[in-house]
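First the structure, then my questions, so here it is.
Of the protein chains in this complex, one is absent; all others appear in place.
Order of writing sets the labels: A, B and C. Residues in every chain begin at 1.
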């Protein structure tokens, strides 16, 4: 259950790492939007492994096929079904995982829950299933574009290499110019080097993705339980390997005083604005028209090329030694997924707001 | 919209700070549960302001009335409606807020969204509406009790006073023995002193609540979008003043390596366990039977008794000087709300799991 | 579960016949609507028993109290909680029902489902709980009024007294002028007489309510599963004692040919219309701008003042002889409930449509 995300703009997903295909259904796509296939495909390419020497070398030639909901190049308002075939699978590589529980993977918990698991490449819990999110996000972006909303994510931390300035100080155009997707070229180099070191020793490293939403209209969000940041948080935390979420000043608020943190109002060009934006563009769960920004922490991926102790299905002690490819740092590939999820949330909430406005 | 929380065990809420009543409907309460009214009322008392010298002095004599769904002392499986009357309201105190937007409150965003707002005491965005969550949480706790699940939250940080050990090192029995709800009596004293200082100068301070779930069965959680931690995150982030959420090692994961963070499996008394619990009891979005723990960051409350610059409804510059009562630190009162929300999530997910088990 | 109705405009209900109160929460009420309390109360009066000599004589003085979501006479967009206290209960009347299953009531099935039941007056399955629907419907009507949508129901059949002309031939102003709520005064008299005969012998009689929606905008409805008539059907069938639903030509279609039934298009005053309206204003699940009309069949209420054979909780044979009041015909009181449910469906769907329109 719960393979559907959203209220009005919804994405329902399916697929496993080594099944026939990954895919999904987008329901609620506004009608009449130009469907730019090349853009959707390019978004998919951004999440693909094998893009650079620092990511896993599985070369996924993912080709998306839209099966419905588009007519003469435009969305019809009907559901858009899509699939991406799984090719180039080496399922046999995973035969030794049939009976072993990999530490900090979902092998054990899926077995607890369902009594059965597709052990090939992590099955449903594989990072590969984020393909569906990419496609859903790309469609949402096409609709948001027409509304003047832009959503940009970037790697702001890998291990202890941390961007020390806030997002306003960086040139977002830089992000796609380096393999770590970091807007600071110098930090990017250091991150790349650190990831390379991890790769060399078969280890992995965590990090943080920052995301910024510009142009979100005022008044978006649905208190009490559908606060805009609560839904953004749920969206981010649903991404594989996410461990934490904060928006605005986030955890820093814990050490701050109200007198330091409150955002005074002012009037600029007849528009009410805040002088500072510690709130992160959201007050009481509703957007105030300022930039929305938030950060998502990712753990180092669990697959490491080092010997680990574990147990088998029967609970007997065992030693696991993964071989072949691994992804030393998930951050660069998490960036487009963060954008995709944020895009779907913002579009969904803009639609919700239209429904209630008199 | 979105004033309902949950899938099978749901809480729908209503009410404003200075309206007639706060209340809600719990739908999906399992039948046959003993409804301990004294327990529900005691949970309500925990969230009440005016409990100690460090919280706001508004003395809320909140009396809950269950209106349905209970027969001869037991739940019937039918929806439980409940209300808590608002009494002792001094709405006139808020007359000067009719036309002013308080910084970092929801006054401005509600006006943007709805074109109208109940300005008395924050209206729907008041902390007072957490009453409904308390009642829903108390009902969930009554059901969870029978399943051997216990959920405990405590204040682990106020300003820069931070508990430096993990939850296993503290005696939870201590929590309710001090007004800040901190299991470390020495830190509690220092927190209390800091909050007192804030109160003296009309300022406020933020902090962190930690929560621990013990006894959660294995296999709870609904990937892909209903991952257990994603729903816990959404629940926590929906609480007033919450700014961040992390589970397991959370943001610390960003600086860690996979080889440090992976939780090796072992067998203890014929049961598969993990040697460490960096994952926080959840892997791939599904519980693994270990303790679930997570942390929620709260900002300092926005109401401060200091002069602030702002604008009025028309955008004209204005000066705001709140008077009367204020809450220098929301943390102690956030503790029971965190427990309430976590209780509802865990019960809901246990029920979801029962639905699909063959 | 499933005590909530609707997608964007939702009604969540609670209450039992002899509990403390009946009530609910309306979430999604558009902001800024004038809340005419006298109108809401008058809608409640329409469903009340004891209005005339032909209905049950339980004199329910139902007074609704709105507890939230209204400020200075207008809706705020926040949830509207409401209650109606149960008074004048004679629960002791039902003591002999504690252990008997009344034929064709829900006593047995509730016991199967929940293992416990509130036997007083039917508990949750009592017709009294339609109070919440009336209030929800009245709020929806207030919003629809501003959009020029009107919804009218009437009794079109009681036993074998059947209105033989379609709705266009009757004067709706007549409906509230007779106790059976039938627009044909002569048929109304005969229905009244038949119901009186039923009352005299302690029996009950079924019938049909017809409902007409005028002014519904074109384009309302959400295929594939949310077809407008499917949701209207679900709404009507959820009313106590409903046994059938049809729209447009309904079951008559079974004997008709396509060449007889198709509605040819034409242009009138630059607007595309249909020449006939066999479709009932809905084609492919979406409104076409013509009148929407549908019919709902109700069974005779199960409470009869005649001796019936049954079993007790333990399965032992028993004889039931209900005493006191009974409702010889539910039709007159079903009329406002049909209107209420239809109003909520239409408003909900208009809101859904606004969400997706570019």
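Convention: a contact is a pair of C-beta atoms (placed from the backbone, for glycine too) under 8 Å apart; a residue touches a chain by one contact, two chains touch by 3 or more.
The model shown is predicted, which means the values in this text are computed figures rather than measured ones.
Considering the entire complex, the omitted chain makes contact with A, B, C.
Across C:9, C:101 or C:170, the single residue that touches the chain missing here is C:101. On the side of chain B, the interface with the absent chain consists of residues 8, 28, 30-33, 77, 351-352, 354-358, using the contact rule stated above. Seen from chain C, the chain kept out of the figure touches residues 1-5, 7, 13, 101, 103-106, 108-110, 112-115, 124-125, 129, 157-160, 198, 203-208, 218-227, 229-231, 233-235, 237-238, 240, 243-251, 253-259, 261-267, 270-272, 274, 278-279, 282-289, 297-304, 306, 308-311, 315-317, 352-353, 355-356, 358. The chain not displayed touches chain A at residues 1-4, 8, 10, 12-16, 19-25, 27-28, 31-32, 65-69, 71, 74, 76-81, 83, 113-118, 123-124.
Simple rule for what comes next: only the chains that are shown with their structure count from here on.
A summary of chain positions shows that the Cα centroid lying nearest the centre of all protein Cα atoms is that of chain B.
At the interface between chain A and chain C, two copies of one sequence, more than half of the residue numbers in use are shared by both copies.
No other pair of chains has as many C-beta pairs in contact as A-B.
Averaged C-alpha coordinates put the centre of chain A at 46 Å from the centre of chain C. In chain C, the positions touching at least two other chains are 8, 28, 31-32, 77.
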